[in-house]
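All protein chains but one are shown at their positions in the complex.
In order of appearance the chains are A, B and C, and numbering begins at 1 in each one.
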């Protein structure tokens, strides 16, 4: 089992001190780092997909990133739910951060996720997923997008693959750690 | 418990002899009536909804129909899956039949339904739903529509209600039999 | 894509004339064969599993059968829903038929299935599954069993495999056609 760097290695929202941190409920970067060692974090994750007229998933979007160790990895949309933020708002925010403002994602009808990811800071029998930085519980969704995806900041590009291409060993090897397990559960949930 | 007339009292597709019936897998009206007394029918049902930008259900669409006994009843999109027809195609066909060609429904990502309806020809403890005409098992979905709904043929109009209005005793009394139970399960599945 | 013989090649309940057939809603074998060429059949399917104390799936049960062509195939619990029979009752009946009366299955809390199988009599783009004998729509469930499984009639034995063993190419090749696709969706639905 390889290592999942983190679900959101360079989340721009976490790397700066929030306005009014401390007062308004936001944490400074240092406080957040401290909290990550003591409390499970609430995350949302989204697998962008293209669908046909009948609603079937035909393509899956993976983000290409340069990891901390300068290797190329593929991942999905992922990020933390802030204090006071709803699951829907967090999902919308991270989708916009990761695939841009004109992707036109169809947000899920229900906040009951299609898969739940449990990331532990050390490998464990309780989950296939881990994340050296923190314990995170993520609500993961399949999200159809109809617009144009423009990855921002830390992601180099978004690549569209068929479900069959996604399952090829070459792509699986590029996926951050066991993230492929979570993606497989998401695809299975929609019959793709 | 009042009586559910039928999920599709005047389905135009069932009331005519299909081209090539017998040869191509279609049944005549008489054969279909006979079959309804011996085999459970596969149905699809759809609750049309309007959603906001965040994906939350804000309005629910109910069809107004004149029943066989000349009373006004409210119902949802509903119809039989034909021989050789996929669940997705049946859903698309009945949506077009019931709310018109420019409703632009968002078909579900998965054919795993949000609720399952069991309609029995006689009341039973096994289900809250029944249908004097047949035993039907329906796969029921919440379906967002973004276009204009134009009910056809036998439905007089489609009325948009808030979830709260839908739950009012007056509207519940107009719903075909215990169809309100199924609608409640569909709304609960999307947290509305 | 190989051929799925049928979800229930030798269902003992279908191969005899029902008592009072015609009167009580049952069909004779010949009438049922005729109906299978004209109407989609309602099916239930169940993947028997062993779980640990925490509810995790640790083993999956596959039935070993001799197919019509004398080859050995593996399959899951599967069978038709009869006229007037509830989904729960059909599930309980086919579980008892296929794995015996002392398997003590935990029937699902909800009749909303964990996966839906669409079997068509000819291969189609609409589904990965097909069944030369009929068009069937199956509600498929993961069913924990705590007792002893005693396969009956046409199944030679029930074999317990870990999810990893199940995914081995050797076992996948023994599965009736693309039934492995459905099993994968069921396992993904429970995170196994």
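Just so we're on the same page, a contact is a pair of C-beta atoms (placed from the backbone, for glycine too) under 8 Å apart; a residue touches a chain by one contact, two chains touch by 3 or more.
Remember, it's a predicted structure, so these values are computed and weren't measured experimentally.
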Consider the whole complex, including the chain that is not shown, and state which of C:84, C:123 or C:144 touches that chain. C:144
For chain C, residues touching the missing partner are 49, 51, 53-57, 86, 88-89, 92, 106-112, 142, 144, 189-191
In chain A, positions touching the absent partner: 25-27, 31, 35, 37-42, 81-89, 111-116, 118, 120-121, 124, 126-127, 135, 137, 139
So that we can see where the missing chain sits, which residues of chain B does it touch? 115-116, 184-185, 187-189, 191
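Please note the rule applied: only the chains that are shown with their structure count from here on.
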Validating interface symmetry: for the copies chain A and chain B, is the fraction of residue numbers used by both over half? Same or different. same
Roughly how far is chain A from chain B, going centre to centre by Cα mean, in whole Å? 36
Quick one: report the Å distance separating chain B from chain C, using the average Cα coordinate of each chain. 28
Where chain C touches two or more other chains at once, the residues are 115-116
